[in-house]
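Sending over a structure as C-alpha cells; questions will come in a sec.
Note that one protein chain is taken out, while the other chains of the complex remain in position.
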Amino acid sequence: MQEAMINRAKQLLADGSVDRVIGWKRGEFVYDITPAVFTSAEELDADFVYDDFTAANVSKYLVKESKKEGKILAFLKPCDTYSFNQLIKEHRIVRENIYVIGIPGGPKLDAERIKANGITGILGAKNDNGTLIIDTVYGEEKMPYYEALSVKCLNCKSKKHVVYDELIGEDGDILDSNRFDMVEKLENMTAQERYDFWREQLSKCIRCNACRNVCPACTCEKCVFDNPDSGVENKAATDSFEENMFHIIRAFHVAGRCTDCGECSRVCPQNIPLHLLNRKFIKDINSLYGDYQAGEDTTSRAPLNDYKQDDCEASIVHERGVE
Amino acid sequence: MLKISLDKLGKLFEAISASQTLYIPTDREDGAAEYKKYESGMKLSNNLNTLRSAKDFFFPQTENLVDFKMEGKNIEVIDVREESEDFVIFGVRACDARSFTILDKVFLADPVDSYYKNRRDHGTVVTMACTRPAETCFCGTFGIDAAAPEGDAACYSDGESLFIEAHNEKGQKFIDSVASLLEEGDAAKLDEVREKTRDILKKLPLANLTTDNFGGDKLNEYFNSDKWGELSQSCLGCGTCTFVCPTCQCYDIKDFNTGHGIKRFRCWDSCMYSDFTKMAHGNPRLTQLERFRQRFMHKLVYFPANNNGEFGCVGCGRCLSKCPISMNIVKVMKALEVK
Amino acid sequence: MQVNDNKEFQPLIVAFCCNWCSYAGADLSGTNRLNYPTNVKIIRVPCSCRVNPMFILRAFQRGADGVILCGCHPGDCHYTSGNYFTRRRMTLLFSMLDFLGIERDRTRVEWVSAAEGAKFAATMNEFTEAVRKLGPNRRLEDLRCRKQ
Partner (left out) sequence: MQRIGVFVCHCGTNIAATVDVKTVAEALGHEPGVVISQDYQYMCSESGQNLVKNAIKEHNLTGVVVCSCSPRMHENTFRKAAAAAGLNSYMVEIANIREQCSWIHKDIATATEKAIILGKAAVAKVHLNAPLTAGESPVAKRALVIGGGIAGIQTALDIAEAGFDVDIVEKNPTIGGKMAQIDKTFPTLDCAACILTPKMVEASQNEHITIHSFSEVTDVKGFVGNFTVTIKKKARFVDETKCTGCGLCTEKCPMKKVPNEFNMGLDNRSAIYIPFAQAVPKVATIDPNYCMMMKTGKCGVCSKVCSAGAIDYKQQDKFIEQKYGAIVVATGFNPINLDKYDEFAYNQCPDVVTSLELERLMNAAGPNGGTLLRPSDKTHPHKIVFVQCVGSRCDDSKGKPYCSKICCMYTAKHAMLIREKYPDTEVYVFYIDVRTPGKNFDEFYRRAVEQYNVHYIKGMVGKVTPRSDGKIDVQASDLLANEQLHIDADMVVLAAAIEPDKTARPLATMLTTQMDTNDFFTEAHPKLRPVESATAGIFLSGACQGPKDIPETVAQASAAAAKAIGLLVKNSITCNPCVAHSNELMCNGCSSCEKVCPYGAITYIDKEFRMPDRTTAVRRVANVNPAVCQGCGACTVACPSGAMDLNGFSNSQIMAEVDAICK
C-alpha cells in the first residue's frame, strides 16, 4: 500500500496535477509517525510512511493547507473522509485546492496500549494471526493483537470513503458497529456511579488541549477557552468544575458536527475516554431526532441547527434511564 | 550499604507514612503510573516512569498565591501561604531527579520563589535507579546516569533487596527515620546490576544522541535555521509536551472572581499556546513556528546560555511518547544538526 | 446556596425567562399575587434560544442549586423558531449532564405563556421543592465560589 501511494503521489507531482502531498513521515521508532507535507519525489522516497501505526487524521491540516497556493494531494482513510466532508460543509477548506485519494484505513496499532501491557523498549511489531509479536530491547514479547489496537479503531463505524477523487485499494462499507455499547453501559449505571466514573476520568485531565487541537471539528479561529472575554477561559482546571465544564462545552460545541473519528481519545495523554462524551451526543441525536452521521454529506442540516415541530421535550431526560 | 528485603517494602512505606506524607508511583487502572499519596496496601509501580513528571510536588499545575476579599467597595488582601508539611517522594527516576536541579535554577535563583522554596525545603526526594530503560530514554545525552540517580537519597535494587544510600543530610535524616527496618547489606552485586543497565542504555536507539552541537553559543546558528518550518508544520499547538515535561517551568498568573473575592493563582502555561506571554501590545510570537522554536531553543540554547551550560531537558522521553503528532526534541536535535 | 441551621435548606434557583411569554407570565403571577419562593431569581432574555449552555453551567458553578429555562410554548415563539432550537439544545445538554451523573432534577425547561401566571407560580413552587429535596448542588459546584 505504502509503495502504491508513494508511486501515485510521485506521478501526480511529476505531471503537475498537485504541488504538495500531505501524508505521514517516519520517525525514530516504528510508531512515532508525524503528519507531514511533502513536495518532492526524494522526500517521499526517503520518509513517506503508511503502515499499522499511521493513525493520525490529516484532514484538519487542510484548513490551512488548502488556502495556500497550488494544489495539495491528501491521502484520507475512510474515517478521515467524514472529517473532510464536515469541514467542506462548514466552509473551512477549499475543495478545489485538494486532490483526495482514498486509502484503506485501520485497524491501527497504538504504542501506548502496548506499553500499558508492561512491554517496553519497543523496536518493532507485527501481527501474527491475532497475536502481536513485538521486538524489544529486551527480546521478543507477545500480546493479543486486539489489545494493542488504537481506541479509535476498536469500534470502527465505516470503511467507506464518503469523498474521494480516486481510490487506492477497495472501498469498504458502512459497518454495523457496536460503538454505543459503552455509552449504554454508562447510561444503565446509577447517577452516582456515572458521577464517580467521570470524576475519576476527568480528574486526570491536565488541560493540555490535545483533544481540542487535534479535533477536526475544533477549527475555531479563536476558541472560547482561549478567549479571556468568553468568561470560561483558563489554562488549567483549577477546580473539578472546570474539568467538567471544559469537556461538557467542548462536546456540546461539536455536537452534531463530530464525525466520531476518535482522535480525541487517541491523543489524550491521560487516556481519558473522551470519545464517549461525543458518542453520547451522537447516540442521543440518533435516537431523538433520527439517524444522523456528521460528515456523511456536505449539504444536510446539522441536527442542532434544525428542528421539528414535534421534537421531544427536554423532560425526556427525566423520564428515561436509571436514577 | 543499608538494605531492606523487597518483600518488606510495604513495611518501609508504612513506617515512612507514619511520620510524614509519602508519595509513591503506583499503577492506575489504565496501566499508567502516577504518584499517589501512600495508603496502606498500595503497590509500588513496576513501570519505568510516571505519566506525569514529579515536578508537581514542588511546582504544582495550579497554586493559589493570594486572596482578595471584597465587600462592597472594600478590598482586603489575604496571604494564603502556609508552611508546608514534610513529605517524601519515593521512587523518583534519575531524569526527574535532575529536573529538580533545573527547576531550582529558575525558582531558587534571586528573587527566590517562596512558594516553590517552601515545598522544596520540606520535600525529601528518594530516587530509584533504573534497570529497564525504554527506547524513548536519552538521559545519557544530558550526562545523567540512570543507574546512579541523584536525589537526597537513592535506592538500588538487585532483584532481592533494596539498597538505600544517602546523598546529603536530608537523605541521611530520612534513612535514620526508618533505620530500625534496615540492615547492613553487601552491595557488591549492585555494581553488576548497574553495569548491566549501562549496557542496555548503550544499546538504546537514542544512545548516540549528543548535545555536542548545542549550547548557549548556538543562537545565531539555529535561530534562523530553515528547518523550523518543516519541523513545526504539523505541531497542533497543544500543551501536551510542556505539561508532561519535568523541566518546563513557565506559568501564568491569573485572577479568578469567586463572587465574593478574588483568588490570584498561578498555573502552568505552555509556550506552544497562542496567547503565551501576551502583553499589552499583543503577542511577541505570532506563528506556531516561532512558538515551536521558542520551546526547543529554550531547552537547547537559551537555558544553557543562562545556566552555565546546563540544558533544559533531562531525556525522560515523556514527550516522545505523548506528543499527539510525535514531534519531539530528539527529532528537532537531529534535524538541526544536519547542515 | 443558603443553609440556615434552624431552617430547611434554601436552594438557589436561577430562572431564565424569555421576554415575550415567560417573563410576562412571571409578571402576571405577580399581578395576581400568586406566591412562589424567594429562592427563584429571574434573568430576562429576549428568547429562550438566547440561553447558552455556558450560562447554565456558570450558574451551577457560582452556587445555583437548580436552573430552569422558560420560553414560549412551541409554535408561539415571538421569533417563530427560537424555542424549537432551545428544546433541542437543552434536551442534549441535560442529557449530557445526566450522563455525567449530575442530578437530572436540577435542570428543567418549561413553556409558560404570558397568560399562564398560575402555571409560572406553580412551576416555580414545584421546581424549588424538587431541588430542595436534592439538597445543595455538590456535583457541579466550584469550591472556590462556595461561601465561607
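Chains: A, B and C, in written order; residue numbering restarts at 1 for each.
Assume contacts are C-beta pairs under 8 Å (C-beta built on N, C-alpha and C of every residue); 3 or more make two chains touch, one makes a residue touch a chain.
Computed from a predicted structure; not experimentally measured.
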What chains on display are touched by the one that is not shown? A, B, C
Touch criterion as defined above, residue of A:C153, A:M189, A:V224 or A:L288 at the omitted chain: A:V224
Of the listed residues C:Y36, C:F94 or C:W111, which contacts the missing chain in the full complex? C:Y36
Where the complex has a chain not shown, which of C:A24, C:C70, C:I102 or C:L140 is the residue touching it? C:A24
In the full complex, which bits of chain C touch the chain not displayed? Write them out. 12, 14, 19, 23-24, 26-31, 33-36, 38, 41-47, 49-55, 58-59, 62-64, 75-76, 78-82, 85, 89, 121, 145
In the full complex, which bits of chain B touch the chain not displayed? Write them out. 72-73, 257, 259-260, 274, 283, 286-288
With the missing chain put back, which residues of chain A would touch it? List them for me. 67, 90-92, 219-224, 227, 229-231, 253-254, 301-302, 304-306, 309
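Basically, only the chains that are shown with their structure count from here on.
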CA centroids of chain A and chain B: separation to the nearest Å works out as 30
Need the CA-centroid distance for the pair chain A / chain C, whole Å please. 36
Taking each chain's centre as the mean of its CA atoms, chain B sits from chain C at a distance in Å of 46
So chain C residues touching two or more other chains come to 142, 144
Shared interface positions of chain A, touching two or more other chains: 238
Which bits of chain B are touching chain C when the two form their complex? 256, 258-260, 263
Per the touch rule, the chain A residues reaching chain B in their complex are 27-29, 31-37, 56, 61, 111-112, 115-118, 120-123, 136-138, 206-210, 212-214, 226, 234-238, 263, 266-267, 269-271
Which residues of chain A touch chain C in the complex? 183, 186-187, 191-199, 224, 230-232, 238-242, 244-245, 248-249, 251-252, 255, 277, 280-281, 284-285, 288-289, 303-309, 311-318, 321, 323
